[in-house]
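Every protein chain except one is present and positioned as in the full complex.
Then we have chain A:
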Amino acid sequence: MAAGVAAWLPFARAAAIGWMPVANLPMPVAPTEKNKRQDELIILNVSGRRFQTWRNTLDRYPDTLLGSSEKEFFYNEETKEYFFDRDPDVFRSVLNFYRTGKLHYPRYECISSYDEELAFFGILPEIIGDCCYEEYKDRKRENAERLMDDQEDNKDAKLPNMTFRETMWRAFENPHTSTMALVFYYVTGFFIAVSVITNVVETVPCGSSPNMKEVPCGERYTVAFFCMDTACVMIFTVEYLMRLFAAPSRYRFMRSVMSIIDVVAILPYYIGLVMTDNEDVSGAFVTLRVFRVFRIFKFSRHSQGLRILGYTLKSCASELGFLLFSLTMAIIIFATVMFYAEKGSSSSKFTSIPASFWYTIVTMTTLGYGDMVPKTIAGKIFGSICSLSGVLVIALPVPVIVSNFSRIYHQNQRADKRRAQKVQKARLARIRISKTGSSNAFLHSKRNGLFNEALEFTQLPYKMNLSDQSSTEEEQRLNKSTSLLESQHHHLLHCLEKTTNHEFVDEQYYQQSYLDAGLQNYPSRSPSLSSQDGVTGTCCTRRSKKHHSPLPNASAPAHLQPLKHTHTHQQGLQELSTIHIQPLSTSRSSLNMRVDEQAPLNCQSSQITTAIISIPTPPVTTPEGDAPLPAGPTHQNVVKVSAL
């Protein structure tokens, strides 16, 4: 139950007066306070510091240590107080949670000690209020990272039972784990460097024989370069295939940036192999060679800093985008202006607006090549404005990007954002679970409580001979102790059910019964006051109180069977079905399978009848004595039970 407003429960129960006159059914019995104590002050002695609070305050959260009977374990008889050997400073926050309903995280407190105290007192950290939750999560994450760092250093020990594939993957990801991995790491690094240098040197003009013009080395030593290239590509291909084999999730690996870079790096070679000696395509083939430069990006596996840079650029995408956009705007404006300003002058290089783009870019970035120069006065004026504004436009987004980079570099070196998203989802899921716990608590206690009470009644006809001892034990065993507040709240919800003649069910059950409802036809709206003879193919609407409830033990579908129902209707406006217990035919065990619905309002009712609904319908005798059913109380599934 929402604990913060436990004090308003009397108000909520009083407000139920609005339901009473409209309800057609009797209300369930209210839970009585067994030992009605006045609200008293209790003393909590935490390592010598005494805190005092009302007992009701602590009862607001019955699923914590202080709110439940668990605190009795800490009760000191002599001093009549509860003694906890814990940190009194943190206890302040804990106690304030009970008082105000909000849990705060004190900033000066160590995160792990705070967590421990919360765990001891049974409070979920997820309830920390929004004011303190960010801080709490940040500190927790920092702490976790620190612990993880320490753990990683110790993780060099080889874990037993790792498959060959897993060992390989580990070797790839952390080269420091084994010597083989380190060797592999350096070898690949070396070959990346070799490949890049080869590509560069290929284009350098080597010395030439005097009669030929200078040729690049690549054309002079074609075979050598080709062999070098082949060797590197071999190594890269083998490496890629090995990574692909070792990857735990191949699909995810293939989608990752690094593997795409690998593929792009080696693809031109293979395409070149396929496409040689074809004059038309060789032009395209030459273009493909430029992709070989991507091999240099393979270094990012070897360098952490490169990865951070790439990540920063990715995260600063919006600032970069803004920079680009504003530059583009300015370029277009100034190019247009320069074009029209220079249109008049003869032999002007500003032949078109796109041609002016080059001038604008060069000027705004303060390069100033001087290949295009304005000659008119207007052109010079606008040109100077252009260069001045260029400085400003570029200078503005750059500090933002720089600060982003430094922030990310210091803070998020391990791609924390992905992890934070998962944690956020987990937090919301946990809060949702604890909230649905409150509504489920009502359903649970309904089953248990009414089950118990119906069993009390079943004991009446039989229990003459049995000793009182065993019956009370039975009761105690089945009687799940709920706090008074909870039982009062459940009684309130129960009254609402009675008023509207519907029940609360949980979502799962609702889906199932919804599906089954499709199988059943609902009859006409006119209420039938007389009881229906025989087995009807339709079941009545809420006029006849027929409902299922899931049993604690049995599976729900087992009870959603029957398409044929019998209903017993009482004469008069208040139609109730009745509980009938056939003393002879029903055994205790079969009755245990029944689901009980309503607690009898009036314990002095002499006869309790059940409506027994099953496919082979057994005979049911009601007080009115009608509704004949086919014989055979063989297989009885009680669908609903209600008492007069």
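Observations, loosely collected:
As a convention for this text, a contact is a pair of C-beta atoms (placed from the backbone, for glycine too) under 8 Å apart; a residue touches a chain by one contact, two chains touch by 3 or more; residues count from 1.
As a convention for this text, contacts and distances are computed from a predicted model.
Not every chain of the complex appears here, and the one that does not is recorded in UniProt as "Kv channel-interacting protein 2-like isoform X7", selected from "Kv channel-interacting protein 2-like isoform X7", "Gamma-secretase subunit APH-1", "enoyl-CoA hydratase" or "Ubiquinone biosynthesis protein". Of the candidate positions A:21, A:248 or A:354, contact with the hidden chain is made by A:21. The omitted chain makes contact with chain A at the following residues, 1-2, 4-15, 17-27, 30, 32-33, 38-39, 54, 56, 99-100, 435-436, 438-439, 489, 492-493, 495-497, 499-507, 509-510, 513-514, 517, 525, 541-542, 546-549, 573-574, 601.
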